[in-house]
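This structure is in C-alpha cells; I'll ask about it shortly.
One chain of protein is taken out of this complex; the other chains stay put.
Chain naming follows the written order as A and B, and within any one chain the residues start at number 1.
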Amino acid sequence: MIAHLPVLQVIVPLMAAPICLLLKRAQLVWLFSLITSGLAFLISILLLQQVMATGVISYELGGWQAPWGIEYRIDKLNAFLLLIISAISTIVLFAAQTSIEKEIPKSKHTLFYVLYLLSLTGMLGIVATGDAFNVFVFLEISSLSAYALIALGKDRRALWAAYQYLIMGTIGATFILIGIGLMYQMTGTLNMVDLSQRLPEVAQTRTVFAAFGFVIVGVCLKLALFPLHLWLPNSYAYAPSIVTAFFAATATKVAVYLLIRFTFSVFGVSFSFTTIPLQTLFMALGLVGIFVASTAAIYQKNIKLLFAYSSIAQIGYMIVGFSMATVTGLTATLLHMFNHALMKSAIFLALAAIVYRLGNVQLSSFHGLGRQMPLTMAAIVIGGLSLIGVPLTVGFVSKWYLLMAIIEQGWWPVAVLILLGSLLAVIYVWRIVEVAYFKEPLANQTPVKEAPLFFLIPIWILIIANIYFGIDTRLSVQVAQSAAMTLFGVTP
Amino acid sequence: MLMGLFNNWIVVVLMMIGLYIVIAHGNLIKKIVGLAIFQTSVFIFYISLAKIDGGTAPILSDNYTLYSNPLPHVLILTAIVVGIATTALGLALVVRIKEAYDSIEEEDIQRQDNLPQDNQVQDSQLLTKNETENKA
Partner (left out) sequence: MVTAVAIVRMKDLFAVVMLLGLYGLLSASFFVAMDAVDVAFTEAAVGAGISTLLMLVVITMTGRREKAKRHKPLLALFIVIITGGLLIYGTLDMPYFGSADAPNHNHVAPRYINDSMKEIGIPNIVTSVLASYRAFDTFGEVVVIFTAGIGVLALLSVTRRPEDDDDIASHNDSMHERHLVIRIVAKMLIPFILLFALYVQFHGDFGPGGGFQAGVIFAAAIILYAMLFGLSAARKAINQAFVQLIAAIGVLLYGCVGIVSMLNGGDFFDYNVLASDPVAGQHLGILLIEWGVGCTVAAVMIIIFFNFAGRREMQQHSGDKSTQNQESP
C-alpha cells in the first residue's frame, strides 16, 4: 500500500466524486466528502515524511516506464503542496454543510460536493504528476469544476464572474497546451525529467523560446499575476463563501507551483533567468501587483472583494520572491504559499460565518460586529495582522525571509517597497477593525449571534496554526528551504 | 523551405482569428465560438506535426511499413473532449446569464452591474432564478 501512495493521493478523491453522486442524502454526502478529504490529508503527510527521509518518489502508472508511460514524481516541493491543499480542503469542508445551507439551494447540495471533490482531485493531480500533458488534463478538471462551483453563488454576478473566468482560464490553458506542443515538437517527449534533459540541446532555438513564453503566460493567467488578474476579484467575491475559502488558499498556489516547476525543473534555472530577462520582468510585475491590488483593496466596500484584492497583492509577494532566483528568495515564496493559505482560508471562513449570520459582507454591516461576533471578528483581526506581517504570526515569517533575500542581493529600494506594501495592508485592515470595534451598530441592523461551532472550530484551528507556525517555524522553514535547495540543485 | 513552414503559418493565422473573436466581440456566444476556433486550430497544429511524408494512419497492417506518429493523435483526442466539456459549460453559463440579465452582450451586462444601486440591497435581495423556482 505504501508504494502506491502517490497515485492514491489523487485516486481517493477522484473515485469519491462519482460515489457522492450515487449517495442520496445530503448529510451523508458531506460526511463522506469530509472523510475522503481527511484521507487525502493523511496520505499527504505520509508522502511528505517519506520524501523528507528518502528523497524523490517515482511511480509508474500502468507499469510503463517513463517516458512511454505517465510518471508521478513526488519531491519535496510537491509533497509540501499536496499537504497544504489537502489540509485546507479538510478544514474548510468541516464548515461546508452549515455554510451552504444558506447559500446554495438544497437540490444542488450533492452536486456541490461532487464538484468540490473533483476540484480537489484536479489540484492534487496537477501537483503530483511528472508528465506535462497530464498537467493539462488535470488543470482542466480543476478549472471546469471551479467555474461550476463559482457559478453556484447566489448573486447573479457570480454567473458573469464564472463566465469571465472560463474565457480567460481556457485561453490560459490553451496557451499552456501550445507550449507543451512546441516543447514536444522539439524534443519528442512529454515527461518533465526527460524534457529537462533534452531541452538544453535545443534551448537556443526560437521554438523553445516561444514554448517558454506560452507556458509562462498561460500559467500567469491562472495565478492572477498583474495584469492578468482581472478574473479573480469577482470570482472570489461572488462565489459561495465556502468556495472562496477553499480557492483563495489553494488555486493560485497550484499555479505558482506550476510556474516554479516549469522554470526550475523543466527549462532549468540558467535558461529561465539568464537567457530570458524573466527576473526583471517578474520583479516589476510582482511589485506593481502588490501596489495596485493593495490600493484597490483600500477602497472596497464589499469585504470579500477587499480580501480578494489582498490575495492578488500577496501573490505579488510570492512572485517577487520567485524572481530573485536565489535559494532564500525561493524559500520565501514557498513559505508564503504555506502561510498565505493559512491566513486567507481563516479570513474567508470567518467571512463565510458572517455571511451566514448577516446575509452580506458590506462594510456598513460590520458596525459593532466586534461585540456581537467576538470570536469571528478576532479571527479576522489576527488574520489581518498576519497579512501585514506582524511578528508572532506566520505572515511575519515569510516577509522576513523575503526581506532577507532582497537584502542579500543588496536591492534596498525593493526592500523599502515591500515595507510600503505592508503599510497599505495596515490601512485596509484598520478600516475593518475600526468599523467593527469602534462604531455603534446602525439603527436598522438586527442584532446577530456568534457564528455556529461548525465555523468556529475550523476558523480557530487555522488561527492557532497561524500563530503556532509563526512562533515555531522549524517545520515549515525546514521543508521550504530543503525544497528550494533541491530545485537549485544544491544538496542540503 | 517556405512551403514547409507555410502550413504552420496558416495554423497560426487561424489561431489568431479565434483569439481575436474571443477578445473583440461582445456577444457571449460569439466569444465561445471564437474559443472553439482557437482550440481547434491548436489541434490542427499538433496533428500536422505528427504527419510523416509517405506514412499512413497508425493502424498496424501488413501492407505498410511507415506510420505517422500516434502520440499527438492521442493527445488531441483528449484535447477535443476537453474542448467540448468547456464549450458545454460555457454555454450553460450563457443560458443562465441570459435569464438573469436578459441579455448576452458584454456591454449590457457590465452596464447593469455598474448601476448606482445600493450595494447592500443588491447583495441580500438579489436571488437567481433557481431559488425563486425552488421556493415556488
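As a convention for this text, a residue touches a chain if its C-beta (ideal position, glycine included) is under 8 Å from a C-beta of that chain, and two chains touch if they have at least 3 such contacts.
Because the structure is a prediction, the values reported are computed rather than measured.
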Among A:Val7, A:Leu31 or A:Met485, the residue in touch with the chain that has been omitted: A:Val7
Interface residues of subunit A (partner: the chain not displayed): 4, 7, 11, 14-15, 17-19, 21-22, 59-64, 67-70, 107-108, 111-112, 114-115, 118, 121, 125, 131, 133-134, 137-138, 140-141, 144-145, 147-148, 151-152, 178, 182, 184-190, 198, 202, 205-207, 209-211, 213-214
Sites on subunit B contacted by the missing partner chain, in the whole complex: 1, 3-5, 7-10, 12-21, 23-27, 29-30, 32-34, 36-37, 40, 43-44, 47-61, 66-78, 80-89, 91-96, 98-99, 104-107, 133-134
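Assume only the chains that are shown with their structure count from here on.
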Rounded Å distance, subunit A centre to subunit B centre (Cα mean): 25
Subunit A residues touching subunit B - in the complex, by the definition given at the top: 105-108, 133, 136-137, 140, 144, 147-148, 151, 154-160, 162-163, 166-167, 170-171, 174, 177-178, 181, 184-185, 190, 301-302, 359-362, 364-365
Residue ranges of subunit B touching subunit A (in the complex, touch as defined): 15, 19, 22, 28, 31, 35, 38-39, 42, 45-46, 49, 71-72, 75, 78-79, 82, 85-86, 89-90, 93-94, 96-97, 100-101, 109, 113, 119-120, 122-124, 126-128, 130-131, 134
